[in-house]
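Note that one protein chain is taken out, while the other chains of the complex remain in position.
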């Protein structure tokens, strides 16, 4: 079968032919309908410092995916051949204390699909049954594949308490997850959404996803904190969702938050430890900080299934490119272009699936 | 001034001229812009058993209201002359344990505006400053006056935990509060809203407010519980919101709820104690029942202000009639007609306000 | 091996010799160190209506247990031979919506150990790995075996929100779970614990477990509701935990609760539907009712492990009898005696374990 694999310890990846993978008794084998490129894939493609320490070559890239189950291990109970599934990429260890307590998405011994084992940029991939999620058939593959990053967005928006309706929110960042988060926030009842980003295309997509105010992070003449206080009776917003992790975001983010508000820490800081205004931003502010990594398994998946299958949430503005899997390099090049000219890029191993997706996206 | 008052212990109410009320040092005097008829007003108008035991004549009716502050008591701190306000009708005793713990809307020694003291069906009314809520100027009086029942709806939808986004809900009942609740639920991220009611007009308004499925409570041929299970993978909905209180509602409501779901008990049972399937509906189901009376002070008001001022929530379909205060009898007659031919009815003491509202509602 | 089994559709059970059970690839085989008699076992022993409809003979009774793992199925990952374990008896179906959402203890397709399959009143028993809990070695078998009912108590006391410290509580009922609940409530910060029960021995054990006030349910001269209001500034308690399910408990329980309080519905009503004062007890009271069945998996187990291993919670007063498994009939007879002369009864298949337990309990 075809697979996009990291073959050597250097920039790039190769389209190669490999054997169809074999499954263990707890695994399922999935024929890929659509897969999508994540920022993590770009890190591995670029072969940055993090990748060099974490990834063992050769390895198939990719972890956002939707496909059809073609084989199940002998001990699988929940998933059946023919199921249309996506996969949670946080493959938890059931013996982790977090897993025993129901916090499956974080753990001491967790593995990540496409990072610690072969991924889904291929015609087929293997994943343990415990992280498979059965998709509603009405959700097309180009939407089903992005439920993993959409799940990040939903968990980040809802936080630990899911209390958002009728509140006001700042979202900082303009990558695909931030753009998804705008959509989730708006359909969840955020009444004023202030979006802070850098790139014209993405600010525009954010607007289509429902942002009420667009503030550029990289324009000197805008007083962002003042603007937000002016539009919130002087108090600041109820919730700040940081998806950038930049020093500017962490500085301004806490200032935009009202006392007693919630700050979602999703963006990864380029350098950590980093400077935080601990006293004014957290202690005296009586703030709640929710560190968010991954997605609640499967609480977030359930909500997103409902959002997408009902049509309440339309994520199509975020999906900017559909490519054949063979054109993966085009995809990576688009992802690395700055200023950004893309948001979410979907790859299809099967040309027919690509054509059908193109037809659907045209409407 | 003009006021609609219960003068005698019998059906009806009278439009009379009375002195403008005087305020105490903790009160505010408000010139009424709009006021609206609640089911409680109808109970008092009809002079039913509850009213006969609770109301002391003569008394001015009405408690849903929006108006301008024209005088404030010498100890008022928060509210100023000229403020455009609405009033929370649950006038709490600050010494109640519930008030000390922040649950202001319920208490042992609470008074209700228009029930335990003169209300707002008049040119002017008096209310303690502690329950006044300053409205956003952009919210028109015909919307601002219904924030009290809208607050019931919002609190009932969000419950104690405010966890609704991406979930599925049944709403039983088709009075104005149920119709508001449909709108609140949909803008808060409910992806499938099953509405159960009786009257064509109200089912139609429910649809305009966003209900996804309309099921008649009074048609024999519909298997409501089965329908809902069929549309929720056999499990039932995450949340049931009962606003009817009928034996049928309480029986079916618990059956429609999935295990581990939330049941909001808002509707008042005609007779209580009443039969509840305690074992299957609550204990074995692992259900959470949230008894809801009133609105969180002022948490609910804040969210509704945001919903209305942002335009995210459009409540105009629920407002079916605008009358002059002098036409209050028309209003009560509409309210009492069955099958229902009205939802929310607004009264205006000032003809100019009535005309402006009519203009706005036309758009 | 020896096993206490229901052999015929009639009262009683028999000690028989059967083959050691065989395990499937996801199961573990456990050598029983201690097992204890639950009210459910008594129902099956008595062969009441519920048992006749649910149980298929022949079947081994018992589900409260502690033992050592002697064999694990080939696909077991978490549990190892030699582990000292207890078992969660709610064997969930991983495909239930509740299981997908982390509410493992309730579900449409759940099986109960010792009810829907052979139980633990035997030298060995089999259970799926997914419900096995590894015990701390320092917790003796006579404590470890009762962690299942202790888990009921802990979940019922903590409810869904776990907010109990510094609050006041009523516990109605005097079976072993209610007595455990008293202990859990007191070590969790309940400052005033009102215990309502019937039998002298159990009221006395409740006192040892920490109850602050003992009120008899079956004495006419005590005005229980008034007593509790008098001792809570006239407001009632913050939390009522019903473990009786009787009409009197459901009537008085809601009256003892303060407005805005929490009512834990754990006791099963003898007849359901039953009369509940829905309006005054739930709606107008703004009460939260938490229906509790089972125990959070494994959140409750984690807390109880901590409670027991640290010695913070001493449950020894509740354990009234230690018997050899062969003396199971003595155990059942004690359980059925009224007025109650026992609380928790432990059975030991191995005489040496029994002797050691007797030595420990003497101290």
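A, B and C label the chains in the order they appear, each numbered from 1.
Keep this in mind: contacts are C-beta pairs under 8 Å (C-beta built on N, C-alpha and C of every residue); 3 or more make two chains touch, one makes a residue touch a chain.
In this text the structure is predicted, and so the values were computed from the model without any measurement.
Enquirer: Of B:54, B:78, B:223 or B:358, which sits in contact with the chain we cannot see?
Expert: B:78
Enquirer: Can you say which of A:269, A:309 or A:361 touches the chain missing from this structure?
Expert: Of the listed residues, the one touching the omitted chain is A:269.
Enquirer: Where the complex has a chain not shown, which of C:164, C:196, C:256 or C:289 is the residue touching it?
Expert: Final answer for the missing-chain contact: C:164.
Enquirer: Out of B:25, B:52, B:218 or B:248, which touches the unshown chain?
Expert: Checking the options B:25, B:52, B:218 or B:248, the one contacting the hidden chain is B:25.
Enquirer: Which residue numbers on subunit A touch the omitted chain?
Expert: Against the missing chain, subunit A presents residues 97-98, 101, 103, 105-108, 160, 233-235, 245, 250-251, 258-260, 265-269, 272-280, 282-294.
Enquirer: Given the full complex, what residues of subunit C touch the hidden partner chain?
Expert: Looking at subunit C, the ones touching the missing chain are residues 154, 157-158, 161-168, 184, 187-189, 191-192, 212, 302-304, 306-307, 309-310, 312.
Enquirer: Hey, which subunit B residues sit against the chain that's not shown?
Expert: 25-26, 75, 77-78, 94-95, 97, 100-102, 130, 296, 298-299, 301-302
One rule holds for everything that comes next: only the chains that are shown with their structure count from here on.
Enquirer: In whole angstrom, what separates the CA-based centres of subunit A and subunit B?
Expert: Computed from C-alpha means, the inter-chain centre distance equals 40 Å.
Enquirer: At which residue positions does subunit A touch at least two other chains?
Expert: 302
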